[in-house]
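I have a structure I would like to understand better, so I am pasting it below and will then ask my questions one at a time.
For this view, one protein chain was removed and the others were kept in their places.
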Amino acid sequence: MEKVKVGIVGLGRLGRQHAENLAYRIPNCELAAVCSVIEAEVKEAQEKWNVPYGYLKYEDMLDNKELDAIFIASPSGFHCQQIKQALEAGFHVFSEKPLGLYLEEAEEVQEVVEAHPNQVFMLGFMRRYDRSYAAAKEKIEQGHIGEPIFIRCYGLDPAAQLDSFLQFAKSNYSGGLFLDMAIHDLDLARWYLKTEPKEVWAIGGGYARSEFDEIQDAETGAAMVRFENNAMGVFLAGRNCAHGYHIETEIIGTKGSLRIGTVPERNQIVIMSETGVVQECVAGFLERFEQAYLSEVEEFVNCILENRRPSVTVEDGVESTRLGYACKKSFETKQLVDVTKDKVTFQ
Amino acid sequence: MEKVKVGIVGLGRLGRQHAENLAYRIPNCELAAVCSVIEAEVKEAQEKWNVPYGYLKYEDMLDNKELDAIFIASPSGFHCQQIKQALEAGFHVFSEKPLGLYLEEAEEVQEVVEAHPNQVFMLGFMRRYDRSYAAAKEKIEQGHIGEPIFIRCYGLDPAAQLDSFLQFAKSNYSGGLFLDMAIHDLDLARWYLKTEPKEVWAIGGGYARSEFDEIQDAETGAAMVRFENNAMGVFLAGRNCAHGYHIETEIIGTKGSLRIGTVPERNQIVIMSETGVVQECVAGFLERFEQAYLSEVEEFVNCILENRRPSVTVEDGVESTRLGYACKKSFETKQLVDVTKDKVTFQ
Amino acid sequence: MEKVKVGIVGLGRLGRQHAENLAYRIPNCELAAVCSVIEAEVKEAQEKWNVPYGYLKYEDMLDNKELDAIFIASPSGFHCQQIKQALEAGFHVFSEKPLGLYLEEAEEVQEVVEAHPNQVFMLGFMRRYDRSYAAAKEKIEQGHIGEPIFIRCYGLDPAAQLDSFLQFAKSNYSGGLFLDMAIHDLDLARWYLKTEPKEVWAIGGGYARSEFDEIQDAETGAAMVRFENNAMGVFLAGRNCAHGYHIETEIIGTKGSLRIGTVPERNQIVIMSETGVVQECVAGFLERFEQAYLSEVEEFVNCILENRRPSVTVEDGVESTRLGYACKKSFETKQLVDVTKDKVTFQ
Partner (left out) sequence: MEKVKVGIVGLGRLGRQHAENLAYRIPNCELAAVCSVIEAEVKEAQEKWNVPYGYLKYEDMLDNKELDAIFIASPSGFHCQQIKQALEAGFHVFSEKPLGLYLEEAEEVQEVVEAHPNQVFMLGFMRRYDRSYAAAKEKIEQGHIGEPIFIRCYGLDPAAQLDSFLQFAKSNYSGGLFLDMAIHDLDLARWYLKTEPKEVWAIGGGYARSEFDEIQDAETGAAMVRFENNAMGVFLAGRNCAHGYHIETEIIGTKGSLRIGTVPERNQIVIMSETGVVQECVAGFLERFEQAYLSEVEEFVNCILENRRPSVTVEDGVESTRLGYACKKSFETKQLVDVTKDKVTFQ
């Protein structure tokens, strides 16, 4: 069995984690090239993980025909373009979420993906590969909770990162709270409920920080969605979670319910002291989803080797983006928004 | 110190619990009269708790000038009328929730209460007297979570009672899911957030039982509320909770958050068996709120003895009813509803 | 139905709690007399709870033939003598634990109780009446965990009371850690396992405070017991629990296990803050066992009214004392001690 040779673009915090996984922890995978506009990052990566090829220009990496697959971990604004280029150059492609920051470009990517049916395309909705989330899917499919009728998703970034986010958001277009933070949850809702959204109302504000008003974004926001089959969804997203990185999902069905991550525990320790009984919490996404980040890439590599398609499709990226945009629109217009295709239009 | 002599009307399940508390468990209180249209209930109560006076007609009980206070535990449709009669007859009055099934009658009661400022009037929002809910209020007032910005309330009745509810609702007007079930939560939201609701969107359906469509009610429903200070509220109410009676409240603030009743535990036992680690759950409101039902009446009696006013006011009853009606209207019209006074009108 | 008239002796912290319960919260019970050597306590109690009779001398209270029952909440050293006197004066008797501080006097009391078979005698092993402990008994009897083979009991007093205990213990004989603190757990073990102890080894020390060495007692100690049916027991007792009052019991059976009170939660709130997810803990026995203190006395009064015998017998008091003494002896001699009757002898 041959090894899949991968080139990665983007060597930021998450990119480096992926690079290390690709280099060391994925069976039958070889990290053969790294690419970043920052030369020092390329050098460091090549040395640290013994990577033969290093590039400053993405197009140069695409010219390397030794590679089998391109792994995109660059800033969100580049995803769509880089996916298209890589697919057209004949590579299998893995892209970090989101598919795109605009619905139109996401839809364009969908066309390109569909035009290259023999190449694996996978989007980094890694939660589906988290053991707890995957086991929940299985429980639901097995009928343990009956028919799902309600989903509640919390996606809360730690307060400790609030300042650095604000600094970033003032000079970059992040997509806003719902497209940037809630996108994983919007995907999970579609995955678990097996229905598409119909209407959404989103509210929120810059509760602890007025700077959010300036950038027309919400620090914390809530969206309620009615789905086509009349199931209900509640999504809370935020950037000011005092106790850490809080990702929690609840699905209520006609015969029972289940919750994932009620307490975002750091480990299996509880400490008993004057304070009471304390469970420390995870500080960020790399800590919470370490296993999922590994497993999704294992799946990507196995799909290539076994000529299969991953269960996360490009359509999942498009539809979650569509819902994210509807949340954003509702938040901005303060109105109920109809999510169904024909009616939602964006300038 | 004299004992407060109380007459109770209504000897249903909750009425009998109150009667037993009034008879035995409230310091400086004496259950002196019972009233019910069902003669057998009156007889049984008089014997069981050694109650001197028994009545079939409410007006007859009001003629008994030995009594100090009237305790109303009759069906919801009678509350407003009986409160007015008792106040006008000069008694202190405790009424079970809801204040009324219609907003107009609730507002009328408010006028009558305000016209009798020297008589104690208290509404049975017992959750405020539950130790956990009261402690949460204290934590919030002390600033432990900063400024509250989001509240999530679950009020889910056990599936085991679904059939008997449907039977009741087919021939009686319950007020509907939001006015009947969510009313406690709507009160809690106003209490914790210290703001009034501005807009609401409510959705839901008869997921497990189509009979709910016939009675134009929801078996499970969700309402999202934007408050005047831009705080957010999510309310889930239901009548089909597989694991029992699930009352849960979460308040997120700018500096932390707290949850009450995440697991609706029956007791402090966990059982470890082939099934896993299992925590059994409470079966109903009398089991969950036993202490609160006692404490609220202690407070009522103490208010009379000490010539104080309880912290639950008639206005709390009116405003929670107003919000409950707005939820109902939103659910029925499928529209965003403005809750502010002038705009909401009901025929 | 007549009310049971009770006279209480001892108006310390626990005595006052019992007095208030007897006065207000027990159906068909009347607190008719209070007795204490401290005149101010008697006065205060008579006024506060409207008690007709007050006594400074115990014998004077026993002369009051209006009373039906005597409730003993005096210091441990007086229990045996006062029980005997009250029984011989013809009263029903409730005594706080322990039965006695010495095995011989406990055995003497047993004889006196057995000589008055028509009078109710009950010992204050209130945990058996705590809802969680009672439900655990039921689960075990129903076979949910198979045959019990191991019990683990923690009885840990809060560190906040360590100083006041040391002050008390320097001038009073408390019985020592195992007889004073572990006695409830020793009773629970016999109750749940339905077997008698055979051998014990006890260890411990004055870990945080060397004063414990001076009074030949342990601040924290552990005892392991082998029972006659070869079941195992582990008992941890202590006076220096940082997070509060920690009472926890685990029973492992051949088919499952159960735990009571793993987290000594104060209420149903969890607080999420920078510290993590925090559950506050109960501060002491009155807070943890409020319901049990009430329920045991309800049972005592009902036994009198219904001419029944409580399930806690004087033998339970004697046998738990015997095991407590064996723990103490093992701790002092550093040897395995045989608990069976003939072999254990005390000077």
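As written, the chain order gives the labels A, B and C, with residue 1 at the start of each chain.
Quick note on the criterion: a residue touches a chain if its C-beta (ideal position, glycine included) is under 8 Å from a C-beta of that chain, and two chains touch if they have at least 3 such contacts.
Note that this is a predicted model, so its numbers are computed, not measured.
Of A:V34, A:I145 or A:L179, it is A:I145 that touches the chain left out of the display.
Only one of A:V37, A:A160, A:V270 or A:L305 touches the absent chain when the whole complex is considered: A:V270. Screening A:K194, A:R209 or A:K255 for touch with the missing chain picks out A:K255. Touch with the chain omitted from the figure is made, among C:A222, C:M272 or C:V339, by C:A222. In the full complex, chain B touches the omitted chain through residues 242-244, 246, 263-266, 270, 272-281.
Mapped onto chain A, contacts with the missing chain fall at residues 1, 23-27, 50, 131-132, 135-136, 139, 144-145, 255-262, 265-274. Contact residues of chain C toward the unshown chain are 145-147, 149-150, 152, 201, 203-205, 207-208, 220-222, 224, 226, 230, 232, 234, 236, 238, 240, 242-243, 252, 254-257, 262, 335-336.
We take it that only the chains that are shown with their structure count from here on.
Central chain assignment: B. Criterion: smallest distance from chain C-alpha mean to the mean of all protein C-alpha atoms. Chain centres here are Cα averages; for chain A and chain C they lie 57 Å apart.
One simple way to say how far apart two chains are is to compare their mean CA positions; for chain B and chain C this gives 38 Å. Chain centres here are Cα means. That of chain A falls 42 Å from that of chain B. Residue positions of chain C with contacts to 2 or more other chains are 265-266, 270, 272-274.
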